[in-house]
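One protein chain omitted, others in place.
What follows is subunit A.
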Amino acid sequence: MSDTNLTGVEKVYVYEAPVRLWHWINMLAIIVLGVTGYFIGNPLPTMSGEASDHYLMGTIRFLHFSAAYIFAIGFAGRIYWAFFGNHHARELFYVPIWRASWWQGFIDELKWYLFLKSEPAKHEGHNPMAQLAMFFMFVLGSILMIFTGFALYGEGTGPGSWANSLFGWVIPVFGQSQDVHSWHRLGLWIITVFVIAHVYVAIREDIMSRQSMVSTMISGWRYFKDKR
């Protein structure tokens, strides 16, 4: 988006260091959260022997909560960077549906994905379709997970704990505790669907589009494959 004329441009600096660092830490946190979360909801087969010999669920939950702190603090930091970073740092947090050019780009991108166009447009930042998915599934999904997650966490740490004081109100908003669990559980799948689409599209774009993708999140530079 905000595509100025990219004709003749070879490369653009898009992702600043904090964004890149956050992206990869966040990826690791989500992998840990997804796997441990799945096993909290569907625990592994029973261990034999004395209860005092094991702490499997305890360890899984500990990993989940540790990754949760990293995930949540990272998300907060990412929001901070949206204010102080370059304009690309803000793209994640809103979808400019009020702009005709955004819609035009969106339809363009849709056609490219439906094989109705032989060549995609160039984009400095996110393409409109990616922006839509990132906002609705990743940003809103993350907010859902952080609010429901810390509300559940606060149930364990109990009344008077910071998590309970700050996020306890979330429980009655969803109904009761079991509803919060169900939504948190559904969140795993929302994030998983996003991850599948995100990884597939990033790799495909890297190969088939006119610009770099994966390496951009490593070096920060967007390289364009042609000068048209």
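Everything that follows uses one rule, which is that a residue touches a chain if its C-beta (ideal position, glycine included) is under 8 Å from a C-beta of that chain, and two chains touch if they have at least 3 such contacts; residues count from 1.
Everything that follows uses one rule, which is that contacts and distances are computed from a predicted model.
Asks: Identify the UniProt protein name of the omitted chain, choosing among "hydrogenase (acceptor)", "CHAD domain-containing protein", "Xanthine dehydrogenase, molybdenum binding subunit apoprotein" or "ABC transporter permease".
Replies: "hydrogenase (acceptor)"
Asks: Residue by residue, what part of subunit A touches the chain that was omitted?
Replies: 41-48, 51-58, 60, 113, 115, 118, 155-156, 158-159, 168-169, 171-172, 175-179, 181-183, 185-186, 188-190, 192-193, 196-197, 200, 204, 208
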